[in-house]
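Then we have subunit A:
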Amino acid sequence: MALLHISSLYVGYNSLNVLTDVNLDVEAGTQVVLLGANGSGKTTLLKSLMGLLPVHAGQIVLDTQDITRLGPSARVRAGLAYLSEIGVIASLSVEDNLNIGGYYLTRTLRRQQIRSLYQQLPILYEKRKNPASSLSGGQRKILAFAKVLMGQPRLILMDEPSAGLAPVMVNEMIQILNTYRSHGPAFLIAEQNVKFLEGAHYVYVLDNGQIRFQGTPQDLDADAHIKAAYFGLT
Partner candidate 1 sequence: MFTYSLVSGILFGIFFGFMALGLNLIFGVMEMVNLAHGDFVVLGGYVAIMALTSLHINPVVSLVIALVLFFLVGLGLFFPLIPRLSNSRDPEMLSLILFFGLSQVLEALMVIKFGVNPESLPLSVFGNSSWHFLGQSYQIAWIVTALVSLVMITLTYVFLYYTSLGRAVRAVMGNREEALASGLPVKRTSAIIFAIGIGLAAMSGVLSPLMIGSLDPTSGLGLTTIAFAIVVIGSLGNPLGSVVGGLVYGVSLMLMQTYLSSWSVLVPYLLLLIIVLVKPSGLLGKGVRHA
Partner candidate 2 sequence: MLNTQLVEAGKRQRGRLLINGVIPFLVLVGFSLSPFVYANQAILFQMMAFMALAQGVNLLYGFTGYLPFGYVGFFGIGAYGMAISIQLLHFPGLLAVVMGGLLSAIIAIIFLPLLRLSGAYFAISSLAAAEVLSNVVSNSAMIHITNGPYGEQLTQSYHPVTSYVAMVIVLVLTTVTVIFIRNMPFGRALMAIREDPVSAAMAGIAVVRSRSIVWLLSALIAGLTGAIFGWHLSVFYPNTVFDLNISILAIVFTLFGGYGTVTGPVLGSIVLYGLYNAIGISDPQYFQLIYGLLIVALVLFLPGGIISLIQRRGNYVP
Partner candidate 3 sequence: MKSTAILGMAAVLLSASLAGCGSSPSTAPSAKSIKDITIGTLYAKSGAFATSSMPEYSGLTFWASQINKTGGVYVKALHKKVPVKIVAYNDQSSATTATTLYSQLITVNHVNILVADFGSVLTSVAVPIAQEKKMLLFDQTGTGASFFTPSNPYIVLTSLPTSGLWPTSLAQYLIHKGYSRIAIVYATNDFDQSQDQTLVSKLKAAHITPVYNNGVPTSTSSYSVLLNNMSHTNPQAVIELGYPNNDIAFLQALKASGDHFNMVFTIFPGQLPQLFVSSVGPSSINNTYTYPAPPLLTFSHVNYGLNTAQFDLAFKKATGQSTNFLSIAGYNTGLIIQKTLSTANSLNQLSLRHAVSRFSGSLSTLDGTFKIDSKGAQIGETLPVGKITTNSKGRVSVQFVTSPNS
């Protein structure tokens, strides 16, 4: 049984469907990449998984629990976390952001988590009293990542972690992700940057609201047709 199991999901705005018949699984502890161009429906899928958009039809199951109708806060308590493109609350201090990420933890556990994250990411400790708005773009991504880790989720939904980052920072981001591979939460990463395929366990390709391909990164590499059609790669 997969950690996250999505079956025949339809999501949209008003009566219009943006996603049609999406089926997707994420196994515990794996990194799954959701590839797709702008407007393919990646963010819509993540938002509906997080409960930020209403589902028209279909089912979302997290580890045997049907979460299709739950609100975002209930999903966080069930073990989901969502790293949006913005990712932080700019007006709050770094430490407050971390506290927000661990909102449902006990006070002691929250303090413990913050201490361990400060050890892993010392830049956050340095800036802990500063508002998040004073951080650079890369530092904000790190904070956003630390913020979702705070709640000790089982599955992290990442929306375009590479957006707005310099190529150097993208590499750093991938490295940080790799340190968490296989001994931490599972990841579902929505991206259009194929660099994120490196280290991924499984890939889905989303186009125009539908899954066009699924398989390992190697399978994708072998499928010249998909590569050419969606990524202009040859």
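Keep in mind how these were chosen: all candidates are chains of the complex that A comes from, given by their letters.
Everything that follows uses one rule, which is that contacts are C-beta pairs under 8 Å (C-beta built on N, C-alpha and C of every residue); 3 or more make two chains touch, one makes a residue touch a chain; residues count from 1.
It should be emphasised that the depicted structure is a prediction, and the values quoted were computed from it without experimental measurement.
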item	value
Subunit A in this complex - touching candidate among 1, 2 or 3	1
Candidate 1 partner contacts - residues on subunit A that touch it in the complex	50, 52, 71-73, 75-77, 80-82, 84, 86-92, 96, 99-101, 103-104, 147, 151
